[in-house]
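Have a look at this one before I ask anything.
Every protein chain of the complex appears in place save one, which is left out.
Moving on to subunit A:
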Amino acid sequence: MSIRYWLHLYFVLIRSSIRSGMQYKMNFLLGTFLAAGIQIAEFLMIAIVLNKFGAVKGWSLYEVGYLFAVMTLSKTLYRSFANDVHHLENYLTSGDLDQLLTRPVPVLLALMSQNFRMMPGELLQGGFILTWALHGMMQAGQITWIAVPFTFLVILTGAAILFAIGLTTATAGFWLTRINELQTLTEDASQTAVRYPLVLYPVWLRSILLVVIPVGFVNYVPSLFILRGELGAWVLLGIILVAAICLFASMKFWTFGMSRYQSTGS
C-alpha cells in the first residue's frame, strides 16, 4: 500500500469532514471568531504583564511572543489534522471505535480524519504574533532572514511532538477509559506552561517539561538557538530526532493499546 494512496484517502476523508462541518455554518463562523478573540485576549494579557516588568529573566517581549506564536501554530497544526485523536475518549465510551475498526483503513488514519477542524482564528492570531515578533527582532538586528525557514521547520516538528503526546495520552484511554483529567495535565497545562521561557520555572518542573512531557522541545529549546544563538545548529537536528523518537514511541504504544481494546456492551 503506497503512501500516496493513504494520503489521497486522508484528503478525501478530510474533505467530507469539512463538508459535514459546513452543514452548520453558524457554528463554524461563531467558533472561528470566538477562538480568535480568546487567543488575542490571552496574548494581550501576557503583553501587558511584560510591558510592566520589561523582560522576564532576560527574555524580551518579542522573544516571549515568538514562544507563544510557535506553540499556537504547532498546536493548531496538530489539532486541525488529528482532531479526534484528542477526543478518543468519546469513541471509547460510546463504542464508536468499533465502526472505525470494521473499515479496511488504519484506525489512526480514520480517527485523524474525523471532524476535521479548520482553525482560522488560531492561525491568524499565531501568524500575526509570529510576524510581529520576527519583524521586531530583525529590526533590532537580533536575528536574520534565516530564522524564518528555521521557524517553519520548528512549527512542523513541534506539531509532531504535540501529536505524539496527544496520541500517548489518548492511548492511555484503552486502560483508563476516562482521560479528560490526564489530558488537562499532559496537553493543556503543559502547553500553556511553555508559552513562557522555561528559565522561569524551578529545575524539577523544567525537567518534567523536557523529559516526561517533552513540550519544551516544541518552542523553548529551538528558540535558544534560533533567537539567541545559544547551543549550536545541531539543535535543529536534535529537535527533528526528538520528534521522530516521540512519534515512533507513541505509534508503538498506540498499536499496543489497540490490542487491549475492550469495546462496550451493546
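Basically, a contact is a pair of C-beta atoms (placed from the backbone, for glycine too) under 8 Å apart; a residue touches a chain by one contact, two chains touch by 3 or more; residues count from 1.
Note that in this section contacts and distances are computed from a predicted model.
Chemist: Which of "Nucleoside ABC transporter membrane protein", "Acyl carrier protein", "ABC-2 type transport system ATP-binding protein" or "Acetyl-CoA acetyltransferase" is the UniProt protein name of the chain not shown?
Modeler: Hidden chain, UniProt protein name: "ABC-2 type transport system ATP-binding protein".
Chemist: Using the touch definition up top, pick the residue from A:G31, A:P106, A:G127 or A:G238 that touches the left-out chain.
Modeler: The one listed residue touching the chain not shown is A:P106.
Chemist: Since one chain isn't shown, list which residues of subunit A touch it in the complete complex.
Modeler: 8-9, 12-13, 16, 19-21, 23-24, 95-96, 98-99, 101-106, 176, 259, 261-263, 265-266
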